[in-house]
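Missing here: one protein chain of the complex. Every other protein chain is in place.
Chains: A and B, in written order; residue numbering restarts at 1 for each.
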Amino acid sequence: MIEYIIRRIIQIVPTLFGISFISFSLLMLFPGDPAEIIITTSSGYEPAKEIIEEYRREIGLDEPFIVQYINWLKKIISGDFGVSWTTGEPVLDMIAERFPASLQLFFATFLISAVFSLILGIISALYKDRALDSIIRIFSLLGISIPSFWLGLILIWIFSVKLRILPAFGYGNIEHIILPVLTWSFSFMAIKTRFVRASLLKELSEEYIITARAKGLPEKVVIIRHALRNALIPIITYFSLSMGHLIVGSIMVESVFSWPGLGSLLVESTIKRDFPVVQALILFVGVLFVITNLLIDILYAIIDPRIRYGGKNV
Amino acid sequence: MSLKKEILSIEDLRVVFKNPFKNVAAVKDVDLKIYEGEKLALIGESGSGKSILALSVLRLLPKNAESSGKIIFKGKNLLELNESEMREIRGKQIALIPQNQASLNPVLTVGFQASEPIFHHFKVNKKVAFDKILKLFKFFKIPENRAKEYPHQFSGGMRQRVLVSMGLSTNPDLILADEPTKGLDFTKKNKIIEIFNKINKTSLIITHDLHFAQKISDRIAVMYRGEIVEISSSKDFFCSPLHPYSRGLLNSLPSRGLKPIKEGRRKYIKGCIFRDRCDFSYKRCRIKPPLLNVNSSFVRCWLYD
Partner (left out) sequence: MFKTFSEFSKTNFKKIGVIFLNKTAFIGFIIILTITLMGILAPLIACDPYEADISERLQPPSLKHLFGTDELGRDIFARIAHGAKTTLLLALTISLLSMIIGSIIGAISGYYGGKIDDLLGRIIDTFLAIPEFVLNIALVGVLSAAYSDSILNIVVAIVLTNWVTYARVTRGIVMSIKEREFILCTKALGAGDSWILFKHIIPNAISPIIVLATLNMGSVVMTVASLGFLGLGIQPPTPEWGQMLNSGKNYITTAPWIMFFPGFFIAISILGFNMLGEGLRDVLEKRNIKY
């Protein structure tokens, strides 16, 4: 068991390096001079050439790429993500400040869409190729095709402009979160409903389903007792994997509703060309994803011995 | 053939799989009767349609399969029953013993799965059903303490015994066993033979294993490319097979010289389906022969007309 966990941890090391490398080299592509920008923002005036040159040496910008990368990595590991080019504030503080809003939005959406997609997916599989299934499938197809930013605006137009019952933006009260969650849930639910349906149908084509039907069990029992139990393993994996990516919030939903989360932080920083923040956010999402992934794997190994021995592919 | 009561009578059964590009008839013109108390072995190579025949009796084929003809069980045509009437028959009156590869649900305990037909059909609680299945497990030498284990912890032979207990648990009138010896080695096969000889039930046993068929069956039906080509008593079949295909099958056994059957064109042909591989084929074989009565056997070959 411990051996398995250690093996998995060793496996993620190259990915972590990859993420840090991508995040670092992004700044290297930037045509401007970071030293100049940092001094200008922190002092408020155009610095002299010599001062910039000196500062470049001080922060190591004259070193070769690899040396800079290693220095940067050392700083990151010790928890120093640098400062914002626009405000001079430590990047880590900015992320910490915005994270709770993203988390709220994510968990509300996740809960709602997980529950509904399970129900809809099961109904869809139960009534495969019948009217109810077609309706759910059309609904899911719309969910993955309609851009959330347009849906968000439509909802604002209906509920804030016409009906005047919900605020279009803002953060803090329960009514503020309703429209963003509704918008995001629609696409989130669509993807998950399709996954639930597909996993159930895959299980329904397995041989043990014929055994169950041959016992004379009604279709509902066959699906819920036999197929769903097996489908639940990939479904839970899929649901939890989505956490890793979306815990930072939906960029588009956040920017439609001016939700003060990490998604809108990313967009604002990109527009202001505040690259240390962008860089840190990429690193943050990537690492979060890898860690969630690792935790899920370990959890499964504890729950289900078959996975540890490679008995069942998940 | 003595006058015995027939339990299942299949008349003129045809199963067609509808596909977007072409329709495939997997079972054609099958007439078969199963009499009370007998064990009928349905033999044939893989892909000959024998498993499909069994599943069509239970009406468990996928939706794109269309069955026509009659399947009369206790006076009722199964092809005309509705789903809920069919469910009363499945597992209670006709039980399936499926192939043992992946036929057990990997996430439910074997004891629970085997006892499921009992508590479902007899409306007893799960505990009573479980105790009942433990008795059957004991009869088939499955240790009681392993009933709460999962299928992946069982060996192939043990799993087959679980499936047999599951099939017998409701004391059905007819058993359909699908390849009970598939994937088992010689010693395990002998144990399954022992078990099937212990079962005193009307059964249709599907197998491609001639040795197994000889040991357990009273009668043999031979299936070739969706059609039944010969029905004989087990004794007659192994002494004097009638259809050229049956003879070929027996001659290909190791004990009889391992002589393979001639290769054929393997395309759809009119007339006798075995014509392209048959050493005796002549002009008349271009017309499809009917199932002819020869002594107490039936054979689909013009040689016996």
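As a working rule, a residue touches a chain if its C-beta (ideal position, glycine included) is under 8 Å from a C-beta of that chain, and two chains touch if they have at least 3 such contacts.
Please read all numbers here as calculations on a predicted model, not as lab measurements.
Per the touch definition above, the residue from A:V115, A:L132, A:V161 or A:I302 contacting the chain not shown is A:V161. With the whole complex as reference, residues 14-15, 18-19, 21-22, 26-27, 29-32, 141-142, 144-147, 149-150, 153-154, 156-157, 161, 205, 244-245, 248, 251-252, 255-256, 266-267, 270-271, 273, 275, 278-279, 281-282, 285-287, 289-290, 293 of chain A touch the missing chain.
We take it that only the chains that are shown with their structure count from here on.
Distance between chain centres (mean CA atoms), chain A to chain B: 52 Å. Contact residues on chain B toward chain A in their complex (touch as defined above): 55, 58, 60, 63, 87-92, 95-96, 98-99, 101-108, 113, 116-117, 120-121, 152, 163, 166. On chain A, the positions that touch chain B within their shared complex are 129, 206-208, 210-218, 221, 225-226, 229-230, 233, 306, 311-312.
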